[in-house]
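== chain A ==
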Amino acid sequence: MKRFIGFVRKEFYHIFRDKRSMFILFGMPIAQIMLFGFAITNEINNVKIAVLDKSKDTETQKIIQKISNSTYFDIEQELSSESQIEAVFKRGKVKAVLVFENDFIKQLQTEKNAKVQVITDATDPNIANTISNYVTAMLQNYMQDKNKINNQKHQIETQTQLFYNPELKSVFTFVPGVMTVILMLVSAMMTSISITREKEMGTMEVLLVSPIKPIQVIIGKVFPYIFLSIINAAVILLLGYFVFKMPIEGSLFLLAVESVLFIICALSLGILISTLSNSQQTAMMISLFGLMLPVILLSGFIFPISSMPLPLQIISNIIPAKWFIIIIKAIMLKGAGFSIIWKETLILVGMTLLFISVSIKKYKIRLE
Partner candidate 1 sequence: MVFETLQVSIIIMNKEKIIQVEKLTKTFGNFTAVKGITFDVYKGEIFGFLGANGAGKTTAMKMLIGISNPTSGKAIVAGLDVATQSDLVKMNIGYMSQKFSLYDDLTVNENITFFGGIYGLSRKQIKEKSIQLVEELEMQNVANNLVGALPLGWKQKLSFSVALLHEPKIVFLDEPTGGVDPITRRQFWEMIYTQAHKGTTIFVTTHYMDEAEYCDRVSIMVDGVIEALDTPKNLKQQFKVNSMNDVFLKLARNIE
Partner candidate 2 sequence: MNFDIAIVIAIEMNIKVQNISKSYNKIKAVDAVTFEVNSGELFGLIGPDGAGKTTIFRILTTLLMPDEGNATVAEYDVVADYKAIRSSVGYMPGKFSLYQDLTVEENLEFFATIFGTTLAENYALIADIYIQLEPFKDRRAGALSGGMKQKLALCCALIHAPKVLFLDEPTTGVDPVSRKEFWQMLKRLQLKGITILVSTPYMDEASLCDRIALIQKGKILKIDAPQVITANYEKLIYDIQSKNTHGLIHDLKNYSSHYSVYAFGEFIHYIDKNVDFKPEDLQQYLEEKNHSDIIIKKAETTIEDVFMDL
């Protein structure tokens, strides 16, 4: 035990004396969360739209009023005929046109089904998509409010995504995402680098020719990063909660346990990487391209998995980050308990066990 404590102390010296590790450990989480939270966002603001209101009744006026009152849209122009639509788009200022059908209010009252057409300028498909989502959300919102007041039961289709994130705050998807990326980066990359550094410096040779057991070396290497990763996770959650008003609906304890599970999973991946590489550079490359990119691109953090081509959807299943994002989103946004996320948790546990057993099998007690 004394050996182990001595080893861990040494690891902390390494970490605290290396400016780069300190930055990756503590600067990066804050920088990333701020960056994603404020700068890189797919929220829209003051998008200019045009309206073609064929009905011009009280209902359409209310809707238009609501839309123009929001900070998302500015109504730039009122059109009088469909022939104007293309000309408006060609000028480029207006990104979307709302078309209310004839007798809108009548349709709504009699058929309980009125049509609004949202025509978007899809030269930028992402923005077009977001705009149409926003408009749809606002219309549905409007309908909900109206139904409540009138105490009428209308069949309204709601999308779960909008339900749990009614304001469509992108921060709510970014906080879990950034947390996943940071935990992966810190845990996997930092451990793999710190183990390979010993190989590179030749100190691994001395450690091997000593009474300390390989398992003690591994745990000693990993231990400080479990600790630091937990601090990191806490910092990110606090930032999310206080700065971005991210709700934590579910149990904080469950969230913590799941986070520790993911950290251990990432650490075991880091050990696995270190058994495969002999230099810090290789370890870094494998971590960056083998872990970071898939985590960012395929975990559902930025691009929704459901809109990926099928092969990528299948591949995304082997990425631990995907399951962790599902878990923490469920806990934080839906307030889900263990009974809902047990399947994902089990997958993570399985993956962790697999990585640990492979890396123990691969860990070399000799130099070759």
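Basis for inclusion: all candidates are chains of the complex that A comes from, given by their letters.
We adopt the following convention: a residue touches a chain if its C-beta (ideal position, glycine included) is under 8 Å from a C-beta of that chain, and two chains touch if they have at least 3 such contacts; residues count from 1.
Remember, it's a predicted structure, so these values are computed and weren't measured experimentally.
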Chain touching chain A (counting every copy) in this complex, out of 1 or 2: 2
Residues of chain A that touch candidate 2 when the two form their complex: 2-3, 5-7, 9-10, 13-14, 17-18, 201-203, 205-212, 365-368
